[in-house]
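With one protein chain withheld, the remaining protein chains of the complex are depicted in position.
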Amino acid sequence: MGNSLGKLFVVTSFGESHGDCIGVVVDGCPAGLALTAAEIQKEVDRRKPVSAAGGTTRKEKDTVEVLSGVFNGKTTGAPICLLVWNRDINSSAYEQVRSVPRPGHADYTAWFKYGGYNDFRGGGRFSGRITAGFVMAGAVAGKLLKTCGIEVLAHTVQIGDIKAAPQTAIQIKKNVDKNPIKCADSAAAAKMASLIEKIRKRGDSIGGIIEVMALNVPVGLGEPVFDTLEGALAKAFFAIPAVKGVEFGSGFSSATMKGSQHNDIFMLKNGKVVTLTNNAGGIAGGISNGMPILARIAVKPTPSISVKQRSVDLKAGKNVDLSIKGRHDSCIVPRAVPVAEAMMKVTLCDFAMRAGLIKEVLK
Amino acid sequence: MGNSLGKLFVVTSFGESHGDCIGVVVDGCPAGLALTAAEIQKEVDRRKPVSAAGGTTRKEKDTVEVLSGVFNGKTTGAPICLLVWNRDINSSAYEQVRSVPRPGHADYTAWFKYGGYNDFRGGGRFSGRITAGFVMAGAVAGKLLKTCGIEVLAHTVQIGDIKAAPQTAIQIKKNVDKNPIKCADSAAAAKMASLIEKIRKRGDSIGGIIEVMALNVPVGLGEPVFDTLEGALAKAFFAIPAVKGVEFGSGFSSATMKGSQHNDIFMLKNGKVVTLTNNAGGIAGGISNGMPILARIAVKPTPSISVKQRSVDLKAGKNVDLSIKGRHDSCIVPRAVPVAEAMMKVTLCDFAMRAGLIKEVLK
Amino acid sequence: MGNSLGKLFVVTSFGESHGDCIGVVVDGCPAGLALTAAEIQKEVDRRKPVSAAGGTTRKEKDTVEVLSGVFNGKTTGAPICLLVWNRDINSSAYEQVRSVPRPGHADYTAWFKYGGYNDFRGGGRFSGRITAGFVMAGAVAGKLLKTCGIEVLAHTVQIGDIKAAPQTAIQIKKNVDKNPIKCADSAAAAKMASLIEKIRKRGDSIGGIIEVMALNVPVGLGEPVFDTLEGALAKAFFAIPAVKGVEFGSGFSSATMKGSQHNDIFMLKNGKVVTLTNNAGGIAGGISNGMPILARIAVKPTPSISVKQRSVDLKAGKNVDLSIKGRHDSCIVPRAVPVAEAMMKVTLCDFAMRAGLIKEVLK
Partner (left out) sequence: MGNSLGKLFVVTSFGESHGDCIGVVVDGCPAGLALTAAEIQKEVDRRKPVSAAGGTTRKEKDTVEVLSGVFNGKTTGAPICLLVWNRDINSSAYEQVRSVPRPGHADYTAWFKYGGYNDFRGGGRFSGRITAGFVMAGAVAGKLLKTCGIEVLAHTVQIGDIKAAPQTAIQIKKNVDKNPIKCADSAAAAKMASLIEKIRKRGDSIGGIIEVMALNVPVGLGEPVFDTLEGALAKAFFAIPAVKGVEFGSGFSSATMKGSQHNDIFMLKNGKVVTLTNNAGGIAGGISNGMPILARIAVKPTPSISVKQRSVDLKAGKNVDLSIKGRHDSCIVPRAVPVAEAMMKVTLCDFAMRAGLIKEVLK
């Protein structure tokens, strides 16, 4: 269980890294939305591995297929099943992890939880590849949000110790896809690429931070006390493998701030209530306040590294050494950028539907 | 909507700061658990304001009442309704926030979302006082978790720039309630108390960080890909007013780490698989790995400060100055410690029930 | 678990027959609805026992209290906790059922499921008295539905073999509360009352059928394939103790019909699509079709009868004889009429909210 997300816009994920396919069922999309495989494809292509960004060398020719829910180019109100078939699979390298779990990976917990029956090939359900399904669902959500003017952006803001300079939304939109790092600060992006290449040569990996934002979100999304906008977004972000932290607005740095610094001052601007600063990250009391939603998510270094590590042979019951073979990313942060966008879109779409925003637009 | 949390162990919150009561319905507690109001009272008392910790001077004599679900001192399997009546209420100070929202507070979003009909007195549904209900539910969850040996701890690890030295679980258990700061490092606690007092005198407020941990959690809790343990815990933590960030294990510092540093090495210890480090915070692939669950939550400074701030008069439609009166905490971090524990307990209890752990114990 | 119903309009039930109270938390009611305890009281009073209708002689002085969610006479958008305190309780008669389950009652299944810890007094959670909470929730839902013009009616159409003649909605509204049987056909009502009295004198009980209808329901409510309007209504009706069957429109008699008889012919009437007949009971494909929703629910005879019955002593492990004492209804059908209305209201309200109907009206 646990493979469905959302209340009115419900995303159900299925598929394994080295199984037949990666798929998703999107339930709750209103009828009448123009939707083509090509549009979804465009989003899926953005998470393709790029060698210069430390991505895996596996050649994923992921072709999106729309199996249901679309008729004559428009959504029908029925559940939309989207999938990509798995090709270019070589599972031979994974036989070794069957009983010797990779440190930092879900190999051990999956083996234990599923009694050894989990599909271990390529990480199975715990592969980053699963997120292709998230991105397909996000593409649908993104189109719905666009009907209310809501826009979602993400970009890489940190790799290792290298941080991007702050960028405006306009700069991010313009520049995020200009480099394989998906960092809108091109100077920082170049440094990040060098670092990743250096790390890759050592057979190691490196973490980073992604900033995700949503623009033009109206006031009022979020359902306190338990379905807060922050809580729902965090839950969605933590579905992305390797995410270990989520913060909004000033986030963890809020700890060192005084109320007089942190409080975002209200003011009228063209007859609209806005705040002077955005330490709240666009959310107060779990509800959107009309300012941009700002989230940052911490991505740990990918665990699959080729440097020798110690582990345990679960069958033999002894400590062993492990050198991981196969094709792996040395930095998954850039590839997680469109996935983070997708999770933001999917979550906002659910809340926008609860607020009746999307329905009205389509009518 | 949004006031229920959990799938098998379902917590429904109700009540307002200055309404009749603060309450909670706990549904899904197995029958046969010994449960008294006194035990729950003990937990509720831990979140009482303490002046030395910068707490409000409001005298909350919260007396827990068990309205249903317990018979002859044992739970019956029926929903458990718990509440505290509101006393010592003085709502006069809140009339001003009706149309002039306090910066940083939910006044504005609540006013907008609920069309001005929200109970604004004392913050209504957005008051920290609502968390008394969370703590009552957490007390029930904690007793259930104890039947499987699971223990939950939290303590203040940072106030402003003052950080506590790392503490062992044993030290935390022993020392957390020895000072009003709920910080297990007594030297740091003293400095934190001074800082809070200094801030309080200025009419300002200050943020901080709480560490929450769970011990003896068996391998296997968490339901990927969307009901990950991290995601569910984060969703629960973000229900606590003022929380702006949640991280697990090495969290945001994972961004700067290499895989060879971050990966927790597996090893056999007394025939059991453990990890040498705990950068994962006890969770891999969204599933508990048998090591302690480690979370850190960032708490922003409470927005209700008495220093003059600018705001907007929503009715008059003009910018105004605002000086907040009434009794307010200058640092809510210590009071949020038992609440953080409660949210961890409630969440783990739900997952333990999905895994069939608690049921078996009670039989 | 299992004590919450609904997706956007969520009703959580708590309380026991002989515990402190019977209550309900209604989550999801939009802000700004005028709501008083008196209005809810009126509905609760309709399910009071009436001796002439074979009701229990227990004097239930149920006074509705609104504990949360209402401020200055209007709903606030926060969860609404409603309860009635239990008074006039005499639990002595129930000691006997502790180990000797009453045939036909939930005594045995409750005892088994909850390991003997269930509150057996007065039937505990399995008492018809629990439905006072349903009625309180229904009163809120009914007010919301009224804002969209939807009206819900129910009346007794059969007691034992005595059937009421078909009545129009206008007749039902006018006459349902004119007799204790809650049957709009006064001639039939008199016969039903006689039958019930005859049965009561014998210490026996009798079943019946209730018709529930909703008028002015717009086309489009219901979410196939699993959240059909029929399925959701049936689930709600089966929460009423003693209900053993639910049918819509021509229901079970559809089995003997030909398509050419059963199909409701479409026609235009004043520019609106209507059907000539209503064998569908206002629902096609799980979706409301604009015609009145028509449901019929079968209520079994109440199991608590004073005639001697055989049963089993669960502790002693032997067959025994049982004569039930205490105050019991000999026919619960009339008292279930307002409860059936409440369940229809609560369910339609949830679907109306999913369709965005109620939100729009309140704005």
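So that you can tell them apart, the chains are marked A, B and C in the order they are listed, and the count of residues begins at 1 in each.
Everything below uses one rule, namely that a residue touches a chain if its C-beta (ideal position, glycine included) is under 8 Å from a C-beta of that chain, and two chains touch if they have at least 3 such contacts.
Bear in mind that the values here come from a model prediction, so they are computed numbers and not experimental data.
Student: Touching the left-out chain: which of C:66, C:139, C:214 or C:239?
Tutor: C:239
Student: Quickly run down the residues of chain A that touch the omitted chain.
Tutor: Touch set of chain A with respect to the missing chain: 1-4, 8-10, 12-16, 19-21, 23, 25, 27-28, 31-32, 67-69, 71, 74-81, 83, 113-115, 117-119, 121, 124-125, 362-363.
Student: What residues on chain C make contact with the chain left out of this view?
Tutor: 1-5, 11, 13, 101-106, 108-110, 112-113, 125-126, 130, 158-161, 199, 204-209, 219-220, 222-228, 230-232, 234-239, 241, 243-268, 271, 273, 275, 279-281, 284-289, 298-305, 307, 309-312, 314, 317-319, 354
Student: Mind pulling the chain B residues that touch the left-out chain?
Tutor: Those residues of chain B that touch the unshown chain are 7-8, 354, 356, 359-360.
Going forward, only the chains that are shown with their structure count from here on.
Student: Centroid of chain B to centroid of chain C, CA atoms only: how many Å?
Tutor: 38
Student: Distance from the CA centroid of chain A to that of chain B, rounded to the nearest Å?
Tutor: Computed from C-alpha means, the inter-chain centre distance equals 27 Å.
Student: Can you work out the whole-Å distance between the CA centroids of chain A and chain C?
Tutor: So the centroids are 46 Å from each other.
Student: I need the residues of chain B touching at least two other chains; which ones are they?
Tutor: In chain B, the residues touching two or more other chains are 1-4, 13, 113, 125.
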